[in-house]
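Omission of a single protein chain aside, the complex is shown with its protein chains in their original locations.
Chain nomenclature is as follows: A, B and C, assigned in order of appearance, with residue numbering initiated at 1 for each chain independently.
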Amino acid sequence: MNETMNYSPAEMMIVSASRALRGSRVVFVGVGLPNIACNLARKSHSPTLELVYESGIFGANPARLPLSIGDPTLVSDSMSAVSMADLFMLYLQGGLVNVALLGGAQIDRFGNLNSTIIGPYERPKVRLPGSGGACEIAINAQKVLIIMRLKKRAFVEKLDFLTSPGHLEGGDTRENLGIPGEGPELVITDRALFTFSKSTKEMTLSELAPGESVESIKAEVSWPIHISPDVKEMDPPGEEELRIIREELDPDGMYR
Amino acid sequence: MNETMNYSPAEMMIVSASRALRGSRVVFVGVGLPNIACNLARKSHSPTLELVYESGIFGANPARLPLSIGDPTLVSDSMSAVSMADLFMLYLQGGLVNVALLGGAQIDRFGNLNSTIIGPYERPKVRLPGSGGACEIAINAQKVLIIMRLKKRAFVEKLDFLTSPGHLEGGDTRENLGIPGEGPELVITDRALFTFSKSTKEMTLSELAPGESVESIKAEVSWPIHISPDVKEMDPPGEEELRIIREELDPDGMYR
Amino acid sequence: MSESTLCTMNEAVDRFVQDGATIAIEGFTAFICFAAAHEIIRQKKKDLTLCRLTPDLIYDQMIAAGTAKKLVFSYLGNPGVGSLHCIRRAVEKDIPGALEIEEYSHFGMVGRYIAGASNLPFFPLRSYFGSDIIRANDNIQFIESPYGDDQVAVVPPLNPDVAFIHAQRADIQGNAHIWGLIGVQKEAAFASRKVIVVVEEIVEESVIRHDPNRTLIPGLIVDAVVHEPFGAHPSYVQGYYDRDNPFYLDWDRISRDHDLTEKWLNEWVLDVPDRAAYIEKLGSERFDNLKPGEMLAGPVDYGLYS
Partner (left out) sequence: MSESTLCTMNEAVDRFVQDGATIAIEGFTAFICFAAAHEIIRQKKKDLTLCRLTPDLIYDQMIAAGTAKKLVFSYLGNPGVGSLHCIRRAVEKDIPGALEIEEYSHFGMVGRYIAGASNLPFFPLRSYFGSDIIRANDNIQFIESPYGDDQVAVVPPLNPDVAFIHAQRADIQGNAHIWGLIGVQKEAAFASRKVIVVVEEIVEESVIRHDPNRTLIPGLIVDAVVHEPFGAHPSYVQGYYDRDNPFYLDWDRISRDHDLTEKWLNEWVLDVPDRAAYIEKLGSERFDNLKPGEMLAGPVDYGLYS
């Protein structure tokens, strides 16, 4: 919990992600912050938003807060539970997913993500989880929202490993490879929001959390970050949004 | 019913096909004669023979004689009912089918089958059903038994259309294309049985139904048919085989 | 999609089936949505491309009625009975008009739907080696495996404009349970731009949710839900009614003659306002005879995890 504010950095990210989901119909979702953000969107501005879980669940109606994307509470009372083949082929590659939420250990200026290793591949300093479905999600979802805490060691000049393609080397490098989805649209952090330039596809600082400055953000990005000419302050979480998170979605505060 | 014998030509074919199934574990089956032949095999020498239907049924236990391979009585009380994708990919192409029974309107000396057209393709004299699954069955089943009535217009010098590959142009032409299954092993007719030469893969008259002669068979084959040096007489249907067909498998005589 | 998409067959066909459209009404021997076909005939849709593994009586009727310009298929037969005489007449004699055909094997059609459903540019399969089917259809190609000396056939994606999927039950959003011969219904639905689910029963959402593995078609991809009991007659719906085999035999006789076929189409399709009237005209005894006995699946507990 931020002492000078009545919400935590995690709550700021959840609310920002929820708001970015406005207008989407089908979201591909993992548990944790993304799960709470999607459910907040459903309970506020987007009651018809549909959630698809990587474990093969569509239309979940969990009776408790799920512990993982494979939690049995996501299966019971869901609309459809399908094989992973169907999930990846029909739902994801089939183009039904409008938006996906992804994260990673490292991100570069074009929104490419590393969730594989820190250090050299053959003898890593830290072995991270790897792709899971992230690589194909980044490729096939119509658009991608990235959620990460803003830290200099995560916002890097060069990834140790490119697990999931964002805008690759920028410009039309992504499009030229014939990648179906449009790639990252927004990077949501606890301290700022970043969009991507329409032409160069480079990350651009566009909104600041209350209390942050352009300089404080620059200090946490390893490359000279582009600044939008009209950087504005992020709208802090509203009372109703906070109430839904705290009373309905995460009453035990597991994700705050 | 053959007047001089106590069985019909259809019964002769059913019994021959049943006997040829000895030693097989999994047979891919259509309804009609093949269905009766497979069930005769199960009820006599091969109680563990497993039937797989093109409609996606494994382990059927029909409560009545099925009218088609899609009859609902094949579904109820079966072991497994799967999609056609699973049927063709996992069961057939996956190599689980040891033997399949096929027929056609025309057959040539290498056991290639036509079930598509008589006459030119663009403006056929007779439009036949087409492949259905026959083409991939002929390719992926480990071996094929062909069941057809012996008629000169069916046993042709040249097919009007090659729907399902047998031994193609003979020799190793089939193997050279990388076709997984070994192709036709036996042609079962009402009047004779034909095998295939190990080297040339050409059809060879090997057994005669009671009352037939080499000459009577030659007259019904459009090409100069090879004759096995030790042509023998087919074993007529046994009493128990006829009893099972007439009392248990086809009590209404639909297929006799 | 969390809204009802319930409508009548008349509305569904009027709204989603345009002249010239590519249509898939699937179901292998079972679940064949004659209700949709008859409404398409009644609305005098034209120049359709009809896709189905087994054109069956349903496309025989649609082709005799002059709705189609092209047929994409893999097996022409009246199952367990014989030929499809109307289609033969179209192919052999251009009656009632010329019919373009595009022919595959079953597996090829399945592969086309899978590719269409999963946004793949092709689907690989081991078929067609040495077959003349490739001479009749140059959509079928062969490609080399990058992992050594192995070649497979490939077929291109099929993406119909509209699919009609008949099911036992669905909620008003189109989340549909199907059991029995599931055929290619799932692949055809996901491959199609618009999906119309036609059901024997509309059920509460909770019925669907209590068995999510049984949901073959998610409401997510469904554009309209039509409640049409006996909508698959004379084919069958597992657990609801049997195939009306006498009709399949009758059709063999009727369809051998184009005039007789037209007379039948007039009497049973064009002069009948909707499916309910067709069912009434057939008479309830006919359906009493088609009702199977009961064979219930055993209990399955998904568990309440709260």
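As a convention for this text, contacts are C-beta pairs under 8 Å (C-beta built on N, C-alpha and C of every residue); 3 or more make two chains touch, one makes a residue touch a chain.
All values derive from a computational prediction rather than experimental measurement.
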| item | value |
| --- | --- |
| Shown chains that the omitted chain touches within the full complex | A, B, C |
| Absent-chain contact - pick from A:18, A:116 or A:189 | A:116 |
| Contact with the hidden chain (one of A:7, A:28, A:88 or A:155) | A:88 |
| Residues of chain C in contact with the chain not shown | 119-126, 141, 143, 145-148, 150, 152, 154, 156, 177, 179-180, 182, 207, 210-211, 213-214, 238-240, 242, 292-306 |
| Residue ranges of chain A at the interface with the undisplayed chain | 31, 54-57, 67-72, 75-77, 81-85, 88-89, 92-93, 112, 116, 121, 123-136, 139-140, 161-165, 168, 173-174, 177-180 |
| Contact footprint on chain B, counting only the chain that is left out | 25-26, 47-48, 50, 57-59, 61-64, 71-73, 75-82, 86, 89-90, 93-96, 140, 180 |
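Quick note on the criterion: only the chains that are shown with their structure count from here on.
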| item | value |
| --- | --- |
| Chain labels contacting chain A and also chain B | C |
| Result of counting contacting C-beta pairs for B-C and A-C, higher pair | B-C |
| Chain closest to the middle [Cα centroid of all protein chains] | C |
| Chain centre separation in whole Å, for chain C relative to chain A (CA means) | 40 |
| Centroid distance [mean C-alpha coordinates] between chain C and chain B, Å | 29 |
| Multi-chain contact sites of chain C, meaning residues that touch two or more partners | 114, 186 |
| Numbers and ranges of chain A residues touching at least 2 other chains | none |
